[in-house]
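Below: one structure, written as structure tokens.
All protein chains but one are shown at their positions in the complex.
As written, the chains take the letters A, B and C, and residue 1 is the first residue of each chain.
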Amino acid sequence: MTVESTAARKPRRSSKRTSAAKTPQSSEPQLVQLLTPEGERVTHPDYEIDLSADDLRGLYRDMVLTRRFDAEATALQRQGELGLWASLLGQEAAQIGSGRALRDDDYVFPTYREHGVAWCRGVDPTNLLGMFRGVNHGGWDPNTNNFHLYTIVIGSQTLHATGYAMGVAKDGADSAVIAYFGDGASSQGDVAEAFTFSAVYNAPVVFFCQNNQWAISEPTEKQTRVPLYQRAQGFGFPGVRVDGNDVLACLAVTRSALERARRGEGPTLVEAFTYRMGAHTTSDDPTKYRADEERVAWEAKDPILRLRTYMEKQDLADAAYFTALEEESETLGKRVREAVRAMPDPDPLAIFDHTYADGNPLVDEERAQFAAYQASFAEEGN
Amino acid sequence: MTVESTAARKPRRSSKRTSAAKTPQSSEPQLVQLLTPEGERVTHPDYEIDLSADDLRGLYRDMVLTRRFDAEATALQRQGELGLWASLLGQEAAQIGSGRALRDDDYVFPTYREHGVAWCRGVDPTNLLGMFRGVNHGGWDPNTNNFHLYTIVIGSQTLHATGYAMGVAKDGADSAVIAYFGDGASSQGDVAEAFTFSAVYNAPVVFFCQNNQWAISEPTEKQTRVPLYQRAQGFGFPGVRVDGNDVLACLAVTRSALERARRGEGPTLVEAFTYRMGAHTTSDDPTKYRADEERVAWEAKDPILRLRTYMEKQDLADAAYFTALEEESETLGKRVREAVRAMPDPDPLAIFDHTYADGNPLVDEERAQFAAYQASFAEEGN
Amino acid sequence: MATQKMSIAKALNESLRKALETDPKVLVMGEDVGKLGGVFRITDGLQKDFGEGRVIDTPLAESGIVGTAIGLALRGYRPVVEIQFDGFVFPAYDQIVTQLAKMHARALGKVKMPVVVRIPYGGGIGAVEHHSESPEALFAHVAGLKVVSPSNANDAYWMMQQAVQSDDPVIFFEPKRRYWDKGELDTEAIPGPLHKAAVAREGSDLTLAAYGPMVKVCMEAAAAAQEEGKSLEVLDLRSMSPIDFDAVQASVEKTGRLVVVHEAPVFYGSGAEIAARITERCFYHLEAPVLRVGGYHAPYPPARLEDEYLPGLDRVLDAVDRSLAY
Partner (left out) sequence: MATQKMSIAKALNESLRKALETDPKVLVMGEDVGKLGGVFRITDGLQKDFGEGRVIDTPLAESGIVGTAIGLALRGYRPVVEIQFDGFVFPAYDQIVTQLAKMHARALGKVKMPVVVRIPYGGGIGAVEHHSESPEALFAHVAGLKVVSPSNANDAYWMMQQAVQSDDPVIFFEPKRRYWDKGELDTEAIPGPLHKAAVAREGSDLTLAAYGPMVKVCMEAAAAAQEEGKSLEVLDLRSMSPIDFDAVQASVEKTGRLVVVHEAPVFYGSGAEIAARITERCFYHLEAPVLRVGGYHAPYPPARLEDEYLPGLDRVLDAVDRSLAY
């Protein structure tokens, strides 16, 4: 947290601290929570939500299928079918809760980990795998499901979301925009600039930060010394921390923030306090930097488990439901597996495609040379 | 402030606003003030300062001489001796107050407008003029007076200051660092990153924002919708707004922030609420974008006038003092004028100097070619 | 024919006005572009006539400006953003290089990026540091961007029209020290493609290739050389990415000699690319190596040295002589 020799500096003497320049409190704030880890339904004065049994089963199904898809992708990476996978394990509630708060006309700007949000948007999960397999850099049309491409350069999508939201406002539409980013991303200048622009233009955007406690090997303390949701206040809009493993609270808080945006009241920062249960990506080895006890402790807060406990206690689903869902999961896994394996390698000439929309003579020349060069091997091969 | 069509969106309905996600208050906060515009000495519960008559005369002298120097530079620009000048007119109290709070071993990272701070550091004012005349990009050795070069790329010096402060902490020294920047600069990602790094490493740095109400033609509302000093809180350190035209308050608040840094308590943001009385630079024409009434209203809050009123009321200086100061001002003006006019153009070969500390064969080759080329004219001239 | 004498600055202003009038999706954004009309007054009067919703003063943050412009483009807008000076484009460099340039390809063509980034560039105005640079090579190396620079009022007008209509991002370098140079603008002419070079002056002994502010210097050099009986052809490249190599090749096949002139540092500059490719294309036509005249491998110097630093008439003619001496 601090550089080594900082510790060697003079001890703090707090007596001289003045009231006008108080250090902000860094004690852990209350999370907005509607469903405890034990599966108890609780209330919150500011956020309530009324969901039918169907709704709850739907959220549960979303989370289960998302997790199943994610596990399949991890397996496919191990089998060499994907070059890399960034698992969302543990973050299902944050993603399904926020994703299900969206209207069709809302627009989503994800990072590279929002598989659950993509699911809510109706993006075919196999489409998400193209970039991880290495056949494309993003296989879907963002405008089909109002779900932008995955963005890898940390934080940059928050500005795109802000600009998009400025456009929504210009159009007089009452859609909202949501930008996903991580705890690590909160340090990027782009995110601060997105806060500034969205506040100044009062843009209808929700900044949804999944604080999964880690940015690869760095704990959140390396990014901030106070809770992240507080960052918003100094830019002139509200921030709220929600239990990111509580799908109901995520849904309620995100919905409220989206409605605020629609009403023309501008941006909101939502910090979903959650946990990255797995490795950063399949390339990562968390044993290098974090104790397994931490993960184990968070297992007790599992987002799927707690909803299941609640549903069982409340008799909201019978065994048949769970069995059917199990089967649906397997079918999804199989479909994804087969789709990935069937994914063809792109034509080498695709290297040149779409570099420009209007065409470009240099690209044309290089494409032609490349094609001739490739063809020369075919000839030799004859 | 908002883009046109934002206004056309649905009217606000505030009833739905929840307590957890409150919009931060944007009402104008109290300024820390110790000397009113009318020259009344007032107290503040958190900031007190005990200054002798000598001290006060010193501060007054600093401000008067700084203003005189600034006026001379503006005149020199009009006469074609300088290519450009960025006047600090109106910001003397912010700069002298903060500048006089510094110890010799503290380090300053200025923008391009901190002529008053430079004065406090003992930088010869004529040195400041080299870059505006176009004979260098910064004519002084930063380590002579612990006053870094002027930085033009907005906001970038806040990171240098933070890094420097991290180094101070590593060295176990109890010096502090101060980074100057403007209201406009507050929007730059670099400034936010400086806030993040300084907070995480608990670096002994004071961020001194001179909110002079304008970033060239843009009023502060284009950069933020809440007071700027509030920005700090969400990064985990205190912010305070001080009357930037009150030299006593600026001194007291900056001193307190510097002491906090020395005690190992980390960064503070000071927002000095002041006013750019003149144009942005001599290239600028403020009549294009701001009403003269605004400037006139701020004239009543003039930082020099109010201290003079106080000193006169309190009989802290006699006519001889003011006359002597008048003469000293004229001498300074004359010295600066003469020094600038005597400033030689650099040797053309200086183009290549100091590109690298270790030397570089390409630079050597180009320098040799250039010298030969120049010499060929001399020959022709023969 | 509707021709008018007009400065480059005014031609750009008229072109932006026309773009705002023609297409409601066109936006102008940047620092101080509103009431002030930009520090060079290129957007003068536009906010007054099109409102704050179309001509937008932004916060002081270049990454934010380009990043939000990308978002606006995704929403269907066509933002024209102003970077106040060449040296201040770098905070936006990440958004330009990793997002703006690549978004169309990343989306397999599903989204377009009709964003124009206007950058007043180059030296010669006696300014302080960061206000006189020529960073075009740093953009031209990046696939997905078009990089252009007009040298005269007619091109300023029409190239801006074409840049705004382009579905690809265009980095539009405006030769700031030529802003006040006047030329004939024909607002009814139908322009050629944005990336085509123009023969600014015909000649037979040697080709001078330049763009933006250096075209004028090359024209003066050609006139001076004429007096010495040398016939120089001047090519106005207009586009640094792509480069109209066909035009350069055609000229060099005729003259056998090429000197490329730009303000940017020679080392890794556009002259290198032109020299390399034209040497490959015209290996048996070249009577002399392609020579380059440009800036040095040093920071842009303080204003009092810029006359020495910038390629001027004499340095161009010196290179011409060296080339002809082969």
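Methods note: contacts are C-beta pairs under 8 Å (C-beta built on N, C-alpha and C of every residue); 3 or more make two chains touch, one makes a residue touch a chain.
Every value quoted in this text rests on a predicted model; they were computed, and no experiment measured them.
Contact with the omitted chain, checked across B:R57, B:H160 or B:R276, is made by B:H160.
Within the set C:R54, C:K112, C:R292 or C:R315, the residue that contacts the chain not displayed is C:R292. Contact residues of chain A toward the unshown chain are 2-6, 83-84, 112, 130-137, 152-154, 184-185, 187-190, 215-218, 222-223, 283-284, 288-289, 345-346, 348, 350-352, 355, 360, 362-363, 366, 370, 373-374, 376-377. By the touch criterion stated above, the residues of chain C touching the omitted chain are 63, 87, 90-91, 93-94, 97-98, 101-102, 105-106, 129-130, 137-138, 140-144, 241, 264-265, 267-273, 275-277, 279-280, 283, 288-292, 296-299, 326.
Residue positions on chain B in contact with the hidden chain: 136-143, 148-149, 151, 153, 156, 158-168, 170-171, 189-190, 193-194, 196-197, 200, 353-358, 360-363, in rising order.
Here is the rule we go by: only the chains that are shown with their structure count from here on.
For this pair, chain A with chain B, the centres built from the Cα atoms lie 41 Å apart.
In chain B, 2-6, 187-190, 222-223 are the positions where the chain touches two or more neighbouring chains simultaneously.
Residues of chain C found to touch two or more other chains are 53, 58-59, 61, 63-64.
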